[in-house]
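Missing here: one protein chain of the complex. Every other protein chain is in place.
Presenting chain A:
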Amino acid sequence: MEKMQQVVGRARAAFNSGRCRSLEFRLQQLKALERMVQEKEKEILAAIKADLHKCGHNAYSHELLGVLGELALAMDKLPSWAAPQPVKKNLLTMRDEAYICPEPLGVVLIIGAWNYPFVLVMQPLIGAIAAGNAVVVKPSEISENTARLVADLLPQYLDRELYPVVTGGVPETTELLTQRFDHILYTGNSAVGKIVMAAAAKHLTPVTLELGGKSPCYIDKDCDLAVACRRITWGKYMNCGQTCIAPDYILCDPSIQSKVVENIKAALQEFYGEDVKSSPDYERIINKRHFKRIVGLLEGQKIAHGGQTDEASCFIAPTILTDVSPESKVMEEEIFGPVLPILTVKSVDEAIEFINRREKPLALYVFSNNKKLIKRVISQTSSGGVTGNDVIMHFFLSTLPFGGVGNSGMGAYHGKHSFETFSHRRACLIKDLKMEGTNKLRYPPSSQKKVDWAKFFLLKRFNKGRMGLAILALLGIVAAVVIKVSFT
């Protein structure tokens, strides 16, 4: 296992060589990634299955489809994303070139998570490569099959020096974090997020932290419960509940609690059949530690459905808890498992208050036929993202920035937002060395006249846009001449 310093040093030297600056190079690497996903589809699905007991169809649609989509988008849009953007100028800079130039940051570190082990490493990687950076990839050691596969495959398809893969656990990651990076994107939990940010602070490295929290799901009395519950069931129990944006708990009126339970039970039956354990579409908990943690949350709770477990296979049945108390253990931490607590609230105001008393979550869900109510919940709460009348789906629209706020994280990515996260937007103003006339009004010795001219040129008293560029240009020239005459 090579020293981290050498790996990062080599990536930095490779970045400094300038070869990943050209768009052709970046497109070539992205195309190679696309080939990798297409050619090694079987191997990738097998690794994910070994790690999470996830069936091929599920793994394909949750992980590979998204990756292929991001690759196609990045390859299509890269020329327009990377182009300098001209900006609006003022009177003083009218004859100049003013634009924002997107540039690579340098060497980027991506730390992946174990729950969607392939896409959570690949999606940031795509954005980082598109933005022209060198990237050190550190997949999660907990999803060990996928980690090993990524470490095997990337060097076969990508530039080995620019995009190294580093494997290992906590000690290796800690050592890696002592190195200097130009951006770190970390997906995981808040506790480690703090450690990553503190390490980044030593080098003034900007970070994107994709963390988690308890994503609340409010079900209004006025809604189609069958549809709502089916959608919630899909989002809650996919990947055995191990999804950062899974609806963590439900808030609803006591009068509909039992109907909610019935509808979820019906949906579970539809999805997984009578014997969930033998359904090929239901996953397992990643390891014994998490299995024990989740089972511990069931203690003392009213189990309305499910509750069966099998430690040997890390199986926990889809479980629903009712009349849960806000102070119970299951309401203290992000569940990250197939356990769905239902808490009763008497009104949407109570729900909003409940949500606002807690840490800002990564996602917020609200189900209602009443559009105004949905709008109100969104306006009076804060969260990373929102889906109304469904769950999870905002993740799949790459034009929406995906990220947290407060304890659920900082920064965002997906689609163009990835490119922007991994770029530096450099402000550029290119002036003429001639036309010194107008500059005279800013040089000492000063005078009230000069101050008044400065105000004319700079102050935005009114919306000059309405004046028309031609008139402004004329004014500018007249002013320049007058100043040259009066100050020489």
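What we mean here is this: a contact is a pair of C-beta atoms (placed from the backbone, for glycine too) under 8 Å apart; a residue touches a chain by one contact, two chains touch by 3 or more; residues count from 1.
Just so we're on the same page, contacts and distances are computed from a predicted model.
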Per UniProt record, missing subunit out of "Proteasome subunit beta", "Adaptor related protein complex 2 subunit mu 1b", "AL3B1 dehydrogenase" or "PAT complex subunit CCDC47" is "AL3B1 dehydrogenase"
Out of A:218, A:249, A:272 or A:291, only one touches the absent chain, namely A:272
Answer key for A:43, A:103, A:172 or A:333 versus the chain not shown reads A:103
Out of A:11, A:125 or A:200, the sole contact with the unshown chain comes from A:200
For chain A, residues touching the missing partner are 16, 55, 57-58, 60-61, 65, 68-70, 72-73, 75-76, 87-90, 92-93, 98, 100-101, 103, 105-106, 182, 190, 193-194, 197-198, 200-202, 204-206, 209, 211, 223-224, 227-228, 230-231, 234, 270-273, 279-282, 356, 367, 369, 371, 374, 378-380, 382-390, 393-394, 396-402, 405-407, 409-412, 424-434, 436, 439, 442-446, 450-451, 454-455, 458-461, 463
